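Left out: one protein chain. Kept in place: all the others.
Then we have subunit A:
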Amino acid sequence: MNRLWRASPLTYFALIAATVLSVFPIYWMFVVASRSSDAMGQLPPPMTPGGNLGANISRLFANTDAYFLAGLINSAIVATTVTISVVLFSSLAGFAFAKLRFRGSNALLMVIIATMMVPTQLGVIPLYMLMTKFNLNDRLPAVILPALVTGFGVFMMRQYAGQAVSTELIEAARVDGCGTARIYWNVVVPALRPAAAVLGLLTFMTTWNDFLWPYAVLNDPENPTVQLSLRALSDGYYQDMSQVFTGTAIATLPLLLVFVLFGRQIIGGIMEGAVKA
């Protein structure tokens, strides 16, 4: 066996170092979140959790600058709606591109791939004007609407549908008189389920994390997303870092939970997408 594949103790040492660097900031976030506010001024810095988490949480939710509970609820609404929409529309379009014959499909697919390279973030100014015009500023639809579809989602589903959806089954269903809508529902959806799950997880995490556009369009401090609550906490005149870190910890917790439960699938999705495309 070629030595190239053998893992030496040095390999493990390097990987352990990488792991420590990866995990430490997250761990430390929870440490500070569980201590009193003077933990910040201690040197050497405290490295073990304290017993103040409960008190910090109740102070955080009572903080009248951050509207943290509203932020959590809003982020949950936005991320859930966007995830459902992206998975639904991506699977429909991915199915059409992979398995249906129609005029212009190649060119249209190229357009979708090209959209992935377009920095749409640079269009925030007209987007803001558009939302103002429709009176959606400071309201959640302003955040949800632009995120309802992604080129990445369509492309990922198209790649997966190409090999996971059985052409024979589709043909058989057609012979039996099924329309394309029923084929989508009865043949395509079951086959796409694993990829749809990964796409859903990635979309949820991205949306939960989104900062620039909500920051531009949600200016009402009482109606933030959770990331905007964090900004309010961090920019506050009087900073109580244990409270700020409690906020960052709670905002990160749903993502960590998703990752612990579905990390294997997420990694599989990222790596498979890289190879197959």
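The definition used in the following text is that a contact is a pair of C-beta atoms (placed from the backbone, for glycine too) under 8 Å apart; a residue touches a chain by one contact, two chains touch by 3 or more; residues count from 1.
In the analysis below, contacts and distances are computed from a predicted model.
In the listed set "Nitrite/sulfite reductase", "ABC transporter permease", "NADH-quinone oxidoreductase subunit F" or "AMP-dependent synthetase/ligase domain-containing protein", the entry agreeing with the UniProt name of the missing subunit chain is "ABC transporter permease". Residues 2-7, 11-12, 14-15, 18-19, 21-23, 25-26, 28-29, 32, 40-45, 89-90, 92-93, 95-102, 105-106, 108-109, 111-113, 115-130, 145-146, 148-149, 151-152, 154-155, 159, 167, 170-171, 174-177, 179-181, 184, 205, 208-209, 211-212, 216, 219, 226-227, 230-231, 233-235, 237, 239, 241, 244-245, 247-249, 251-252, 255-256, 258-259, 263-264, 266-267, 270-275, 277 of subunit A touch the missing chain (whole complex, contact as defined above).
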